[in-house]
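The following block contains the structure, expressed as structure tokens.
One protein chain omitted, others in place.
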Amino acid sequence: MSSHPHPDYEVVIGLEVHVQLRTESKLFCRCAVRYGDDPNHHACPVCLALPGALPVLNGRAVELGVRAALATHCSVHPRSVFARKNYFYPDLPKGYQISQFEEPLATEGWLELELDEDGGTTKRVGLTRIHMEEDAGKSIHDTAIAGHEGSHVDLNRAGVPLLEIVSEPALRSPEEAGAYLRSLRQLLRYVDVSDADMEKGHFRCDANLSLRPHGETTLGTRTELKNLNSFRFVEGALHAEIVRQAALLDAGERIVQATMLYDPAANRTRVMRTKENADDYRYFPDPDLVPLQIEVEAVEGARAQLPELPEDRRRRFRETYGLSAYDARLLTESRALADFFETAAREHANPKTVANWVLRDVLQALKERDAALEGARLSPEALAALLRLVDEGKVTAANARPLVPELLERGGDPLALVRERGLEAVSDTGLLESAVDEIIAANPEMVERFKAGEEKILNFLMGQVMKRTRGKADPGAVRRILARRLED
Amino acid sequence: MTEPLSPIATLRRELDAGTTSSRKLVEGALARAGRLESLGAFVGLRAEAALAEAEQADARRGRGELRSPLDGIPLAIKDNLVQAGEPTTCASRILAGFVSPYDATAVARLREAGAVVLGRTNLDEFAMGSSTENSAHGPTRNPWDAERAPGGSSGGSAAAVAAGIVPAAVGSDTGGSIRQPAAFCGVVGMKPTYGRVSRYGLVAFASSLDQVGPFARTAEDCALLLETLAGHDPRDSTSLPESVPRYREALTGDVSGLVIGLPREYFVEEGVDPEVLAVVRQAVAELERAGAKTREVSLPHTRHAIATYYLIAPAEASSNLARYDGVRYGHRASGAESLGAMYRRTRSEGFGAEVKRRILLGTYVLSAGYYEAYYRKAMQVRTLLRRDFEEAFRGCDVLLTPTAPEVAFRLGEKAADPLRMYLSDVYTVSANLAGVPGVSLPGGFAHGMPVGLQLLGRALDEATLLRVADAYQRRTDWHECRPPEPA
Partner (left out) sequence: MARITREEVERIADLARLTLTPDEAERMTGELERILEYVASLEALDTEGVEPTSHASPMRTPLREDRVEPGLDPDRALANAPERDGHAFVVPKVIAEDEA
């Protein structure tokens, strides 16, 4: 993920992310927040903007907004004001969007990014502001659906609660922008603020980008890239825009402030509209909604309930459990996974072993079933118990491994399962010695070659013994006995 | 026979005595509405529905299950309050054909109380006006003189009550739209404290100023209506949570010791008809005889009220009226080849001149570069106006002023001059800007036309306003004067 700086210009990127808050009902009415239903099945006088209808604020949305603000180290304002952003569009029923402008919910925070796989380099990206606003509906221009004369308007999404999170122009490459979006999305999921599902439009990104000669301190003229709705899309669009702007600057031309559209097929950006026909949104405080007040106690209460943030937990996993930055990052991808690992690690002497089993066996088994850890029957305690059986030589690692998927589906006690499958490791010396003697007797020429100095023969003989004991023999014990017998 | 209807209190006595029935009252009201159609007070009658509801009310009465003192009483509703299953036009072409799927809270409360909605009354388009001339349905005429305006914007409701078609009606007041027509038509009209009556279902003109309120012939009937209309509504974020007093119990007839403030700025000779002032001074003397004390007070920023109002109200209106875009309901221009053309043609055809004027003014003062100089400045002056009232009410219980600087003007007299029309709200807009309650009641006559007395009170102190108004009506009979019956 490391970023390659542009030879001639410093790249300056700022991102605006719109995140859908995880609520049952819309921001200002009680209609369901539901994706993919038939048009206008979740609409009422308020979100249809019928004459006389009025907005009432969803308290849950405010809670989630505050939580997101705290998770990004923003200061939550005791008073914020909803304002009307006035413009005409068919999917904007009132002719204005209820948003926040002069007095947003929160300002001045930061987000920590890890800029490479092994988490060696991290970067704090400043956040300018976080504000609440309502989503618009959908205008469907697709002629296949809407025909050629007109467009369709569906207001199911109109009024769905959004958080707009605005970064400082502090990102220096498309890759950094990608890293920023990934850790923001992970964080918001981690603290249960949003499902941040890009396919469903829960997590939408606009970018602004400008170039300036290295060492230059004043910002160049920026352009805006709208609706970059997948990570690959974002990085592709930004790369394309860098190429376009650099070419213009090289040619001594000036950048025109404009809104750009990215064509992924051609991998080019083109001007959608310039700021000459700039919007005039005529923001003013919404008279239907008096100012939102949030007491310090409420904010502190929310802060107290905030879980340990992924960035802190990663650090702690490295320090207390001696994990690699890479493993620590994978284990903190979701709160459920991090909790699972940590509970298991507490029950077991070697956290690294636990991490390996969780990241390899548990995750793979989940992936194969595409199941979620939340629903799995395997408790972290049970995993720890299974690993202890391996340590104590009661079952071999090789035999324990296939049990993980079973425990995942059926749950239950690992020892019982080992017994049921008759997989207890054999460490009874008498039994092993006789098995070893039989193998030696059965392979005289191999024994000769070993004595002649063919070390690797030992592994062959071990394999034979293991086969004879159907994999249940404690490999350590077998190796000792073999070695002793072959001495004489 | 279509006798004008008596006050609700009288009608209830007759209903209780069985000398009349709700059905008879509604039949009479409908007949009278038909006979006085040329007034243009109503834009729609609910003849069948109203008769059916009246019969249900009579049945309840028969079973001794009356819902409230308003049960079975016919009322009229300004056509900017939505009623489920009924059209709402706001006297605008842009709402042509619109039928509301839901009830305004104020309407729902009246229905639950058993009141019978006779019909929808005329208004200036989207309540923007002071004469009820700016209506897609044509003007409403003043029952006292058909050549004169009833005032506005709730002119239809005021005229319907003055003409005795209904004993009471509901209107809305953004800058005087209840009080000024009440004054011009010689009835009682009250604008409650901002937030006292839910705005849910009131088609917004200027959301931070709009307030729903009652018209009636007596303060007592106003109190009765307000008890039903007022109260917290979770659907309106600006609705006040305070519980509703039983206003009728405040009507003791006693004003002794009460201090009535007379704002100097409202009694200046220039700009006000001296005969109107004379009537107001007689009323002051009457209240003093009743034991009230009077003292001069000052509301120093009054002369800035109209300018402040005509910056704030149009700004909010320009945004509130953006939803009329021809997409989801109402008028849509036919044959537009693009969305932009559809918007422009729909809105240009649908809105009348005054509405367009205010949309333009409001869009202008909110637009880039002007917000600070105009809108923000106006909001600051609004603070000063609010403080004026807080200061004044330290030294008195209510304020008494003329409701309007003149009696009802002639139809068309000011239509050509928007600014002159705006200035006729000079005594009423301050109460909206400050959010305090106000009531206008008949105080006498000048030039043969009714003169209104305005009482302004502390926030949520409607009770004292009604007490003073009632006390005055017990000592005078101006409210019993009826306009001449048209031949």
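The first chain written gets the first letter, and so on, giving A and B; residue counts start at 1 in each chain.
Here is the rule we go by: a residue touches a chain if its C-beta (ideal position, glycine included) is under 8 Å from a C-beta of that chain, and two chains touch if they have at least 3 such contacts.
None of the values given here were measured: they were computed from a predicted structure.
Although one chain is omitted from the display, it touches the following shown chains in the full assembly: A, B. Of the candidate positions A:160, A:289 or A:403, contact with the unshown chain belongs to A:289. The residue touching the chain not shown here, chosen from B:90, B:311, B:426 or B:471, is B:311.
Residue B:234 is the one among B:34, B:62, B:234 or B:395 that touches the chain missing from this view. Check B:54, B:361 or B:426 against the missing chain and you find that the one touching it is B:361. Where chain A meets the missing chain, the touching residues are 23-25, 29-32, 38-45, 47-48, 56-62, 81-82, 88, 90, 139-141, 146-155, 272-273, 277, 279-280, 282, 284-285, 287, 289-293. The missing chain lies against chain B, touching residues 97-99, 101, 194-195, 208-209, 234, 237-238, 240-241, 301, 303-304, 306-308, 310-311, 318, 322, 325-332, 336-345, 347-348, 351, 353, 356-357, 359-361, 363-364, 367, 373-374, 376-384, 386, 418-419, 422, 432-435.
In this section, only the chains that are shown with their structure count from here on.
Between the Cα centres of chain A and chain B there is a gap of 57 Å.
Those residues of chain A that touch chain B in the shared complex are 45, 48-57, 84, 86, 88, 90, 93-96, 151, 153, 280, 282-284, 287-290. Across the interface of their complex, chain A is touched by residues 81-82, 88, 90, 95, 98, 100-102, 104, 199-204, 206-208, 234-238, 315-316, 318-319, 321-323, 325, 327-329, 339, 343, 363, 366-368, 371, 375 of chain B.
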